[in-house]
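Below is the structure I would like to discuss, written out as structure tokens.
The complex is shown incomplete by one protein chain, all other protein chains being positioned as in the whole.
We just call them A, B, C, D and E in the order they show up, numbering each chain from 1.
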């Protein structure tokens, strides 16, 4: 049974230096990773930040993302014989707005970090993360505690390159990701590495790092996709006990996008 | 040394059924609870939700709140010889946007739930929360895990009255809060009760419940205020290791308020 | 790219009352659940127990299962141009022998309980399990602690029907599974239910229970399959830091099967 | 409303090398840190140890402290129109006797370590402690586990200078405190530093260390005072479920002081 | 090799209603439980409380207990060719003063609760405690957290009979202990019961309760004795990293006993 999965970026990727071509490039990669009966759609969030590297930008990005998803659903519902996506992935590693979307939507919502950690934990005992900036680390640490996964967490290290500069010097990025992974192994006893940034993920760094056999490196975009496929295939939706359906009319869309 | 504390409501309280008078009423209560050399200012967030009872509304409220705080600081900084507040309290029990504001501001930022739990834990072994709706419970549970306080948490129960209906039937609200506290003691071994909603707090329900001697009931507004005073008096500010100063220009204010 | 997944039952299912037909029936169900490019093979373990409901039977089943897998790989490797499976699922809810197989095999190895819990934890806060007998409960509890997931665990309840009697009285089984799930919600605050027995899973009870909308019920066979597909698609293999490749010659196969 | 707070030192400070002048010096500092309507009284415990740097000295100090508090209350109750203090602080960083006093007294009782950790945890993710001697470290570690705060604890380091020698070589003390804090940051990922000894606290080392902007350093005496003020202002008292009122006649005072 | 074990009661048992005869009765029981080459000596602590049922009495009892132990050692050391005991047991279920004695003594020191829990945890998954009064429960809860054993703890229930009244109505005590154990099983999923009071232990209630086959009931006096024997036989002594040898002259003995 054919499934549609929406990869919803919470930032305004098209408005950034890479433009709409990057959106299309990412869609192509995701589609190439998808199961045969799955169509991946990609969208970004007008009015959202160009990159998300802090609690503040995480907070900023959610309303535009919710607005973008709701506009899309509104348009789709108006078409004859079409329903919404079978699953939605929030395309940012820190999982901003995942809980909010789970309240709003009737389909499963997947966060890349959460999905990656849960798969990584099945490959090794301690999961370490290589991310971009120090400002993301305590955000991830808090997220891990919130998920109740602290006993399986080796911690995170940063390569100290902002998202918007990742393409400037690919060799340095590669070298620092490799050093970061080695540091996680040496000092933190990491057994599995998760690439902690979607932009790094779409640069193929997880696959490159896995070349070092014996130390799996996780691509969060692919893990989120496979998790979304798993939920969509089984028609599993989030618990309404944990994420009660939002009943109040959310006027957030209009206020956020005007 | 005189201190100014800003109690920043992340919702649009003035636009709600209770209007601006409620804002002033709360300011009066907070001022009456404050130390002698402390001035409390109260503000709400135009464009924010009328009440905050879900992950979605928590997400919605943060950008308008940040925008409101930034506008206020911008005005203040333009005045001669005036600086910003000595501490900011986020006036919503779920602590939305606290981490984001800690990145943005140079003064300490206090969340009522976090402040209440940390004080409650010094009064008894297990902390229980009486809140308004079931939809808030898993939000609080996740927050407790994120704070690393699960071993001290007795859980939360809801009175099943939405914020905007709390004033409709005060007798029922009182009765349910009392039943909720009793239930937390009986089934969950709670030793201390935290009133889990700022609107309940400003109705005096913590003080009324404490009348049952031996079972302390915590008013989150007062605990947040006392915690803000503690930080302001000691000139303590959040760690820049956990909450690095946001360096990028946040354009969120304008996009959020237009 | 076509993938082969081996669903390896650690017991001697063919030798039991349901016979080889049950093996084929399960293969058919798994294949119907698989992604389009995935072929599922099913095998059992001659010499293993007819059902696995205790630590003792878990211990008993592993050597015959390892022997069965190794014989199969030996045969396959002898064929021209064929390699082993792309992933192996251990077809027993308690995940017996998963760690051992991870040391032995070069492909990822999936345990149904581990896979189910990690997916369930993305659908709701607290995961409860409905299983067959009390004797399984402390085994699962210990497994959860070993996985480091205790903060997300609501506990397990048993329907008190042994595996080999599940088909005797389907109505009672259904009623007790439903009661068990309700009990987990009421007394243990479970938000998601995992069906805690592969035989229950292949009777369609997860899907039937999910009919109660708002409370997701997890089929561990399907979750294990989707997790195996996720690893196979990404060519991810267990960490050699956690599961070093077994270097000694294992004479277990011959000694176990003679 | 005016409040009186008793800072009760569990050791026999007046009998030590610094004499009664040090008691008065500390009172002066505490009074200078107090809110305007708060009067701080300071007392020590005749018969208690000169310094408290071990489990044994912690055990030794409690009965003389309880005796001292009870004598004081007895005298006060004999005066017309006077009641006891509105809060009591135990003036030793390891919080000896705090639980016992909570059973005995009708006013809130504050421990400096507990109060400091709970405030520090609102300033950063991981709390580290710089204390005096190695012998204190495992004592603090056990205390942190008892408080249920292990997930937020970065550990403790010692400067290896006993309490009674702290004034001998202030430059060395300062240098070692600074090194200790740097070590906690570097090797333990500490985000906030707590000064782990009241004598260090009254030497102004927290304030001096905070000069290194971005890394808050906590003065436990001030944090205990602000926490005591918070409880006194709200008339909050410890839970009688956790700390039942002691009903038996305690003959400890006479036996301890004779 | 013959070993001597000192069972040091931290209270003043001889001064209580049961008198010195009870001391001798307990010695007889302990000796009957001991290994063949072990001599058990029993002592109490003049000036200590008659019973220990609160944090306050725990605090009270430690200095007299330390003084009693030190006087005994002083006398013994004066005798030719005699050394101190090979292990010391603190004869009170809450383990008061155990850490302090570990610093002071050169032989291992055993706490009955700690010893019982560690043995109980090898008999079943979750350990529950039946104790005397509610006032002991939070004391034990905190102790369990301090020991890092919360994941294995089913909690405690009280029979609501003070120590000094246990002999008044043995039938009621028995019935309530039995009810308490049943309640721990039913409501708290306890798998093993620890008798949570030494006076209950010396009344044979653990052995009586174990008559209910399948639910082990632990006698803390016997478990402490067997643990002390285990350390004495192996000549194992507490770590000086956790419990550094007290180097200062402790004047506590004289001040406590005068």
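Side notes on the structure shown:
Just so we're on the same page, a residue touches a chain if its C-beta (ideal position, glycine included) is under 8 Å from a C-beta of that chain, and two chains touch if they have at least 3 such contacts.
Treat the numbers as computed from the prediction; the structure is a model and nothing was measured.
Touched by the hidden chain within the whole complex are the displayed chains A, C, D, E. Within the set D:22, D:86, D:114 or D:141, the residue that contacts the chain not displayed is D:141. Across the entire complex, the residue among E:161, E:177, E:215 or E:246 in touch with the chain not shown is E:215.
Checked against the full complex, the candidates E:24, E:37, E:77 or E:169 give a single residue touching the omitted chain, namely E:37.
Residues 138, 141-142, 145, 150, 155 are the ones on chain D that touch the missing chain. By the touch definition given at the top, chain C reaches the unshown chain through residues 47, 49, 53-60, 62-63, 66, 97, 99-104, 134-135, 138-139, 142-143, 145-148, 150, 241-244, 246, 248, 250, 252, 255-256, 258.
Within the entire complex, the positions of chain E that touch the omitted partner chain are 33, 35-37, 108, 110-111, 114-115, 118-119, 121-126, 147-152, 185, 190-192, 210, 213-216, 218-219, 222-223, 226-227, 229-231, 233-243.
Here is the rule we go by: only the chains that are shown with their structure count from here on.
The chains that touch chain B as well as chain D are A, E. The interface with the greater number of C-beta contacts, when C-E is set against A-B, is A-B.
Chain A and chain E have CA centres that are 54 Å apart.
Each chain gets a centre from the mean of its Cα atoms; for chain A and chain C, those two points are 28 Å apart. In chain E, 138, 142, 145, 150 are the positions where the chain touches two or more neighbouring chains simultaneously. Viewed as a network of touching protein chains, the structure does not reduce to a path, ring, star or complete graph. Under the touch rule stated earlier, the contacting chain pairs are A-B, A-C, A-D, B-C, B-D, B-E, C-E, D-E.
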